[in-house]
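To start, the structure under review is shown below, and the notes come after it.
Every protein chain but one is kept in place in this view of the complex.
Order as written gives the chain letters A and B; numbering starts at 1 within each chain.
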Amino acid sequence: MRKTTRKMWAAAAGVTGIALLATACSSGGSTTPAATDKASTASTEKITLKVATFNEFGYNDPAGSLYDAYTKLHPNITIEPVKAATSNEARDNMNTRLAAGSGLSDVEAIEVDWLPELLQYSDKFVDLNSDETKGRWLDYKVSQATDSTGRLIGYGTDIGPEVIAYRADLFQAAGLPTDRAEVAKLFGGKDATWDKYFEVGKQFAAAGTNVPFFDSAGATYQGMINQVQDAYENPADNTITVADSKEVKDIYTKVLTAAKTDNLSAHLGQWSDDWVAAFQNNGFATMLAPGWMLGVISGDAKGVTGWDIADVFPGGAGNWGGSFLTVPAQGAHPEEAKALAAWLTAPEQQITAFKFKNTFPSQVDALTSPDLLGVTDAFFNNAPTGQILANRAKALPATPPFKGPNYFAINDAMGQAISRVDVEQTDDIATSWTKFTDAVSALG
Amino acid sequence: MSAPSIPVIQQTAGRGAARAAARRRHISTGAGSDRRASWVTYAILVVVLLLSAYPLYFAFLLASSNAGAIAQNPIPSLLPHGEFFDNVHRVLTSDIQFWKAFRNSVVVAVLTSASVVLFSTLAGFSFAKLRFRGRGPLLVFVIATMAVPTQLGVVPLFIVMSQLHWTGKLTAVIVPGMVTAFGVFWMTQYLESALPYELIEAARVDGASMIQTFYHIALPAARPAASMLALFTFVGSWTNFFWPFIVLGSSNPTLPVAVQLLQSSYFKDMSLIMAGVTLSVVPLVVVFIFAGRQLVAGIMQGAVKG
Partner (left out) sequence: MSTSTTPHLDRRPTPPTRDRDPRRVGLRQKLGRWDVKLSPYLYISPFFILFAIVGLFPLAYTAYVSMHKWHLIGGQGAFVGFDNFAFVLQQPNFWRALRNTFSIFLLSSVPQIFIAIILAAVLDANLRARTFWRMGVLLPYVVAPVAVSLIFSKLFADQHGMINTMLNNIGLDSIRWHADVLSSHIAIATMVNFRWIGYNTLIFLAAMQAVPRDLYEAAILDGAARMRQFFSITVPMLRPTIIFVVVTSTIGGLQIFDEPRMYDQLGQGGSDRQWMTVTMYLYELGWGAQKSFGRAAAVAWILFLIIIAVGIVNFSLTRRISTDSAPKSGRKAKR
């Protein structure tokens, strides 16, 4: 009995020591113990590239994985997907690992809202300029990701042109038109405004269906604020200007009046449990939907018929979101990672991703490709989603709104301010604004 | 003049003597009074058991359903829906890297437990049985360190890990947990009463060196308490969230971190999330079924000696 005990302890001690060494050397890394020569371009060396995305980029759908396709083209490269959670989570992760100097994947997806924060540390990313990708994207998509010395730190993936998604069956019950062309006209067509949108909302509410008009004041606000050029900061020197901004305050007041006073909102927080469940319970009749949101709707509302989209957007056009693929400089295979990122963001691949997850391409060639324009979506009453989103994208202004290093944090604080009034109803419109300005002053 | 009570006998002469004395006196050893349990007692216990188990069962019910059904029926039916294995399959093949997280959790928990037991027994042996200068104050110091909150040091610990380039590696989670004050205290207590001086004396007289004495005498004697400590540490390490969350992140997660990743995806399929939660709970529940008795005994022994 004693002998086994002793052997046990010896084994335990030995295992501890060896395993500790093993973990220290191998975990978290993405390479084989052999050559880690950064300049090596040997195409026969087996390497693994980690690709970190969030939300749904459409790269690894079970029905047709782009990662598998790439491995077929480059048999020595295995791709390991890493899924960060929401954009918030991915941003936290990016900041933490950048600070730590290690732990990031070879290719990291980032979102446009927090891109400006990262531009301050552009030296921690690989310069992605190349002849192969010149002219591939819309101009602003390139300039957003270029730092002051001309280094390009991100390849554009998608953009988020917005439409209005609506429940045709509920519209019918309220005596409103249901055909998508008619609905577009109802909201004002090319001259659609937010006032008109809320007016239709009041009309709908008066019809007595007892269904709220839109899902969330916060989401509606997103659509409105993305149309303002220099919403929160001064582009010249990055100072925070939002506390004195009449324009922002007016938008804030307008959306909350519609949400609370006119009670057009379903008072849900986007992405919350209740919001997800609301899709199955006639929670709301319309919502603003960028391309990538369509996949979310069809998923959460599985089994519900009646959804459709209209080729219209208050204020003309709006963009929500849009991502980039970056290559952090701390990775072990910058060259291969850059090549992978370039391939994933090629027009053909982006269109494939779009077909899976409605991530609308930002590549110039894709926007005019018949492959894209012919895409329809059965869930939304066979709407020509490709064409409609392309129309909305064309209507976008040439220069996107300015977003400085504090944009994300300020927008976050605003989201909470709206939530206090609309969702949790702990504050009224005025006090919540005061708390917002307090939070913003802590950022400076 | 009454004879010493059973618990006193137990503490001075050991459990065997206590049992013998109790038998002689025809009374119980104190492990459970002589009151017969009434049906009220059992009823209360059943209710407690149901309350303890229901949340887990709830997770299982949701995990065996689908998103649409869940959204429409906030109160799940009592019986599972039948889609459990489909959902489990989807979780395991999703981008969340569940297998990797599981593997990481196992590695971290096993290594941490082994190391804690080893170092705590070493230290416990010294504090309990060896005389050396400063023994008293040092032991008090060890106990005092239990008051230092663990969350306190996250910021500098993170900075240190960054400088060592250990972030994202499992080492960053294992090394800080390699020996605990609780472990040292636990082994000290146990060895104090379970390891008679005579044995050590005998070994020393035979010419054994300190390390040999430790290896051949102390370790075997410490086995019961050591296995309990291993179990505790394992549970604690497995369920640890805050520090792995900060230092490992989504690229190399442990199981709790992976579960958190499930929750915050945009497209929230509650059945998928609950399938992931159920999966993360299963391993430890299995351990509990096999070693639960020891866990219970360990907690209770620690309480008395404390």
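The rule is short, and it goes like this: contacts are C-beta pairs under 8 Å (C-beta built on N, C-alpha and C of every residue); 3 or more make two chains touch, one makes a residue touch a chain.
If you're wondering where the values come from, they're calculated on a predicted model, not measured in any experiment.
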Considering the complete assembly, the absent chain touches shown chains A, B
Pick out which of A:I77, A:L98, A:L119 or A:V304 touches the chain that's been left out of the picture. A:L98
Residue in contact with the excluded chain [from B:A13, B:V140 or B:I299]: B:I299
Pick from A:A277, A:I309 or A:I429: which residue touches the chain that isn't shown? A:A277
Tell me where the left-out chain touches subunit A, residue by residue. 86, 88, 92, 95-96, 98-99, 121, 268-269, 271-274, 277-278, 281, 408-409, 412-413, 415-417, 419-420, 423-427, 435, 438-439, 442-443
So that we can see where the missing chain sits, which residues of subunit B does it touch? 2, 5-8, 27-28, 30-38, 41-42, 44-45, 48-49, 52-53, 55-56, 58-59, 62, 71, 74-76, 119-120, 122-123, 125-127, 129-132, 135, 138, 142, 145-157, 159-160, 175-176, 178-179, 181, 184, 197, 200-201, 204, 209-211, 214, 235, 238-239, 241-242, 246, 255-256, 259-260, 263-264, 268, 270, 273-274, 277, 280-281, 284-285, 287-288, 292-293, 295-296, 299-304, 306
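Criterion: only the chains that are shown with their structure count from here on.
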Could you grab the centroid distance between subunit A and subunit B? Build each centroid from C-alpha atoms only and quote it in angstrom. 40
Contacting residues of subunit B [partner subunit A, same complex]: 67-68, 70-72, 74, 93-97, 104, 107, 110-111, 114-115, 117-118, 158, 161-162, 165-171, 174, 215-216, 219-220, 223, 246, 248-252, 260-261, 263-270
Okay, in this complex, where on subunit A does subunit B touch? 2, 5-6, 9, 12-13, 15-16, 19-20, 23-24, 27-29, 50, 52-53, 55-56, 60, 62, 81-86, 88-90, 93, 96-97, 99-105, 271, 273, 276-281, 295-296, 299-300, 302-303
